[in-house]
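Below is a slice of the complex: some chains, not all, each in place.
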Amino acid sequence: MLIARVVGDVVSTIKDDKIVGRKLLIVREVTTENEIVGKPIVAIDTVDAGIDDVVLIAQGSSARQTSSTKDTPTDAVIFAIVDSLEIGRKVTFRKS
Amino acid sequence: MLIARVVGDVVSTIKDDKIVGRKLLIVREVTTENEIVGKPIVAIDTVDAGIDDVVLIAQGSSARQTSSTKDTPTDAVIFAIVDSLEIGRKVTFRKS
Amino acid sequence: MLIARVVGDVVSTIKDDKIVGRKLLIVREVTTENEIVGKPIVAIDTVDAGIDDVVLIAQGSSARQTSSTKDTPTDAVIFAIVDSLEIGRKVTFRKS
């Protein structure tokens, strides 16, 4: 799974029926120090994430394994909000 | 999911039976400011998208989760037309 | 899906039983002007494509959604021969 930061959101009225009511957030991959390294991708939010939250993203068919993304055309899902990241024994990120 | 712009289309008469009747569009990934950054890929259109529309693309097995792509050899689908993109609190793209 | 050109083929006698009898072609991704940009990949042919044909490639699990690739260890399939490509209103490739 990718470590990413929520940076924005998408508004869309014309879309597949199965996506109606889902929150579409824009995320970008970050390092374990929360520095942005990835390009923007769109993910369905399932954990009520907000702007600047560091989150975990599951991609591919695994993105459809949450109750709110099952059978939808979703290839990226936010399934966890990160509290902290530790490399070796050192904390590199902590949610403020 | 990728944010992409519709740039063209494909004509094909010899093709798998399951694809007959589907609209094959050429899209390219864009930034949140609608600048092209990706190479051309072909996606099945399910939302009646047109040239220059900014759209969302689902890839992989998730591309087969719409009613018109189910059980077809489709690995990229246009499942939403983007009205607007917002990064932080700033609108970076709005459909004209 | 990728736009690719057929450039060669693979001969293999020792292979998984499910692949026996399938035609294994070597393809390379091309631009919408039919210039090669991708490295060689191997795809199962389902549309009787030949050398120099421009084709569409579906990858991943979607490559198993044709009648001749179902349940086989196939992650890339040729499922269409391209007649023409159009970018905006300009034809960039036409099959000769």
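Going by the order they are written in, the chains are A, B and C; count residues from 1 in each one.
Criterion: a contact is a pair of C-beta atoms (placed from the backbone, for glycine too) under 8 Å apart; a residue touches a chain by one contact, two chains touch by 3 or more.
All values derive from a computational prediction rather than experimental measurement.
Just want to confirm the stoichiometry: 3 copies shown, so how many copies does the whole thing hold?
Full complex: 5 copies of the single sequence.
In this text, only the chains that are shown with their structure count from here on.
Considering only which chains touch which, label the overall pattern as line, ring, star, complete or other.
Shape = line; chains linked end to end, path left open.
Between chain A and chain C, two copies of one chain sequence, what rotation angle (nearest 5 degrees) aligns their Cα atoms?
Fitting chain A to chain C on C-alpha positions yields an angle of 145 degrees.
Over half of the interface residue numbers used by both chain A and chain B, so same, or under half, so different?
different
What whole-number Å value describes the gap between the mean CA coordinates of chain A and chain B?
Here chain A and chain B have centroids separated by 20 Å.
How far is the middle of chain A from the middle of chain C, if each middle is the mean of its Cα atoms, in Å?
33
In chain B, which residues are in touch with two or more of the other chains?
Expected reply: 60-61, 63.
Considering the complex alone, what residue numbers of chain B touch chain C?
7-16, 18-19, 24, 26, 39-43, 51, 60-61, 63-64, 71-76
Can you list the residues on chain C that touch chain B in the complex?
Those in contact with chain B are residues 1-3, 29, 31-32, 37, 46-48, 56, 58-63, 65-66, 77, 79-88, 92.
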